[in-house]
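Heads up, one of the protein chains got dropped from this complex, but the rest are sitting where they should.
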Amino acid sequence: MIIVMRPKTPPEEITKMKQKILDLGCEVHESLGVNYHILGLIGNTSSIDPDTLHANDYVEKVIHVQEPFKKVNRLFHPEDTVISVGDRKIGGDTFAVIAGPCSVESETQIVGIAEAVKKSGAAFLRGGAFKPRSSPYSFQGLREDGLELLKIARTKTGLPIVSELMSTEYLERFVEDVDIIQIGARNMQNFELLKEVGKIQKPVILKRGLSSTIEELLLAAEYILAHGNENVIFCERGIRTFENYTRNTLDLTAVPVIKKLSHLPVIVDPSHAAGLWWLVEPMAKAAMVVGADGVMIEVHNDPANAKCDGQQSIKPEKFQALMDSLRQLAVIQNKII
Amino acid sequence: MIIVMRPKTPPEEITKMKQKILDLGCEVHESLGVNYHILGLIGNTSSIDPDTLHANDYVEKVIHVQEPFKKVNRLFHPEDTVISVGDRKIGGDTFAVIAGPCSVESETQIVGIAEAVKKSGAAFLRGGAFKPRSSPYSFQGLREDGLELLKIARTKTGLPIVSELMSTEYLERFVEDVDIIQIGARNMQNFELLKEVGKIQKPVILKRGLSSTIEELLLAAEYILAHGNENVIFCERGIRTFENYTRNTLDLTAVPVIKKLSHLPVIVDPSHAAGLWWLVEPMAKAAMVVGADGVMIEVHNDPANAKCDGQQSIKPEKFQALMDSLRQLAVIQNKII
Amino acid sequence: MIIVMRPKTPPEEITKMKQKILDLGCEVHESLGVNYHILGLIGNTSSIDPDTLHANDYVEKVIHVQEPFKKVNRLFHPEDTVISVGDRKIGGDTFAVIAGPCSVESETQIVGIAEAVKKSGAAFLRGGAFKPRSSPYSFQGLREDGLELLKIARTKTGLPIVSELMSTEYLERFVEDVDIIQIGARNMQNFELLKEVGKIQKPVILKRGLSSTIEELLLAAEYILAHGNENVIFCERGIRTFENYTRNTLDLTAVPVIKKLSHLPVIVDPSHAAGLWWLVEPMAKAAMVVGADGVMIEVHNDPANAKCDGQQSIKPEKFQALMDSLRQLAVIQNKII
Partner (left out) sequence: MIIVMRPKTPPEEITKMKQKILDLGCEVHESLGVNYHILGLIGNTSSIDPDTLHANDYVEKVIHVQEPFKKVNRLFHPEDTVISVGDRKIGGDTFAVIAGPCSVESETQIVGIAEAVKKSGAAFLRGGAFKPRSSPYSFQGLREDGLELLKIARTKTGLPIVSELMSTEYLERFVEDVDIIQIGARNMQNFELLKEVGKIQKPVILKRGLSSTIEELLLAAEYILAHGNENVIFCERGIRTFENYTRNTLDLTAVPVIKKLSHLPVIVDPSHAAGLWWLVEPMAKAAMVVGADGVMIEVHNDPANAKCDGQQSIKPEKFQALMDSLRQLAVIQNKII
């Protein structure tokens, strides 16, 4: 960490700040520029809050050098983490395809879609039971009944199931029922929820918040790892920008960036990012070639009558075509799909 | 709601869509443009999900006409809502000043600050007991002990207390202990939490999410009102933009906009928005003149040693000067402070 | 175009507005909702400024139905435009690779790089002669001398040259000297410049502005086409967002979106978007699979001593590897590279 003192800071204030750094358990390294006086902190700075130092009136800026995350940091864990879910894997050589409807609507619907996506080669079934919706008047999901239907679909197809957890209240139920717990974009910084999923061993898909930087996403995962659960999969799903033709702006560059900064797997959700079904295929292909470890695709047998997100869901035939494209690319990318 | 069909949509698809609208309980109003065929939905469209209609391949776009929020909508509730907290009010002619430290650190600290801000004219004491922090290694608040210390400060000063609730787990405790429950920016779309605070009658300050549109903020409040609690106060606290000199970009224009769209009170938090103590005073004054119903100000007796957000906290003397400025403006704005 | 009148608009104001629409040469289509009164404009609305209608106090909102651009619109020109530059093409089955240094520095440098990228398979040479730089103290390019050096490189390699025009003052010179004129992101809405390049027949690469919506980009191209030049190639080069790990956020979804809305070719500049050399290869590959018609890549023989943008330039060997990757993908994408 580096502290830049304001021009013309009185020497006694420099001395005080140096003492404060020593009190924080770090060594001080001093450097005098033409206008600025710079103090470097040498030592373990990860638990020092830069805002506290910045509160000093004579401090111009405080600059991070060391990344603020540790357990998710590739620097201290160079090899890729591969997460196992039964006999399937996420990370490493595998390209994991998770597919299914935005929300579970009925047994026929979820079982039908599960069978279709399995046939096309999906490795996991997704389906929302508890749905975060902007409006209280929109369909909120079948909740516990939805979980029951997902379990039926799993029994019939053997596909492990992924579903979103929105509250610690249902954590135990999810640990019991689902194979991968999803934390949605809106809850990426629901720290109480992160701490609790940190105490279990179930794999967690952590979706990037709409306005979260990559660093904040890594820090959110750090909450989970710091509490004991190392099975975290990142999911890029679009960020909020001024462009409004698409629902969000898919930040595909985040994939190679996260893979450089962290050892954890990264998947991409092109359906939510784009918000339009005809954009799902090109963006899923792009996810593959930028190095993602998988994709999460919304598939619905009857999008025009889906209870949510129909406009971004693709039909099973379209999903089959998408899988064919992905398989072609997988050969080039040396990925097993 | 208006549906624009794609150019060259086959007539039978138009017929199908018209039937679908009738099935949704609305009348259809048809209009033929040069290239586009337009269908208007007449009736109660508030429970119709536009995404469902958009899922039809022949639909070019779906346009809202009616605002999607109802109970918070000024259209159906023209007069201002004034919220009572004991003998104090938020909304109407009152300009409510809420002041206190980012986090409660000790009895001496919170009581000292409470006495200081009371003396300068603050009407409410704020203090964080449970703290949402980006890093798991930052100070997380004194939690339940913090609530106890806030209660001591209330007893000593008579100031009602405001504190942030981060999880439904502590809801009962907060209903018991605090006077106004704050829902933080990161939890603005934690819908499970919103539903629960909707079931109580305690006033709620709902902070705008970092990347939330004004419409989403109103819909988040709609969750609370729809579940039965009409005591909601909006708080503008900055949105995330590309500008990084300041912590966030304070969207002051949102104040008159929200007051036009909704009958609920709106306050402003300049401390979190700007993230720099020397910006707090001008932005608090601006909040007053754009018509806000109050401000929330971080005050700390020793910012350079504060456990969080020291760089954006002002000292009690500075707070006194700020109150003096606000009082001058209150005369012009016809507000009681 | 659709006009939504405010709730409770007096009938005489509706009548006035209807007359105004007739005066604008359109027919009116009227529709009465529960709270809102809606007026549809039937006819040629492309020259009607929605802001003018919005200025009426009784107007709640004005909604576009028809896209505001015409000549660039695929609706009126369904087949892809293919642009010829000598014997080379941009658009259609071709994937055009444009490569070269950020700025021309010397004859040895530009000729050396030109030979290297030609050997690897680039179809065009790029090189900045006039450089737009945030700071007046940064290197501003060799200007006219840079153009001379580019011409030498063209003579030696046969590669057509692409260079950025920043002012109408040099237009004649550029028409004479370069094969494709580039309009940079910062000048995307320099309308005087757009009008002038609209009067020539030289192909123009139009880069998306940092904060321009896709619609604004298409409208900027509309300026060029409306003045007579139909040889426009769009270039997605990243938009400005809150994420600051990368220089900008590459909006790859914009590629299939633009190709749906317009018949003109679209290329991608991953170098400027990412701003980091190790991100260029994955993002260039992604550009190919989302359907771009080409890429523009910064290549420098000695990035660490480049006069600008060294951190985002790749070395010739790395460029060779990138071309190999692109060729593999081209087979799958049915593109000629």
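Lettered A, B and C in written order, each chain numbered from 1.
The rule is simple: a contact is a pair of C-beta atoms (placed from the backbone, for glycine too) under 8 Å apart; a residue touches a chain by one contact, two chains touch by 3 or more.
Everything numeric here is computed off the predicted structure, so don't read it as measured data.
Although one chain is omitted from the display, it touches the following shown chains in the full assembly: A, B, C. Residue B:290 is the one among B:123, B:290 or B:304 that touches the chain missing from this view. Only one of A:31, A:47, A:84 or A:106 touches the absent chain when the whole complex is considered: A:31. Looking at B:72, B:214 or B:299, the residue that reaches the missing chain in the full complex is B:214. Interface with the hidden chain, as seen from chain C, comprises residues 46-47, 49, 51-52, 54-57, 68-69, 132-139, 166-169, 186-187, 189-193, 209-211, 216, 219, 222-223, 226-227, 240, 277, 303-313. Residues 211, 213-215, 239, 241-246, 249-257, 260, 273-274, 278-279, 282-283, 285-286, 288-291, 325, 328-329, 332 of chain B touch the missing chain (whole complex, contact as defined above).
Listed by residue number, the positions of chain A touching the unshown chain are 2, 4, 7, 29, 31-36, 38, 40, 42-44, 63, 65-66, 75, 240-242, 244.
What we mean here is this: only the chains that are shown with their structure count from here on.
If each chain is reduced to the average of its C-alpha atoms, the one that sits nearest the average of all protein C-alpha atoms is A. In terms of their C-alpha centroids, the spacing between chain A and chain C amounts to 31 Å.
Centre-to-centre separation of chain B and chain C, using mean CA positions: 39 Å. Within chain B, contacts with two or more other chains are made by residues 240.
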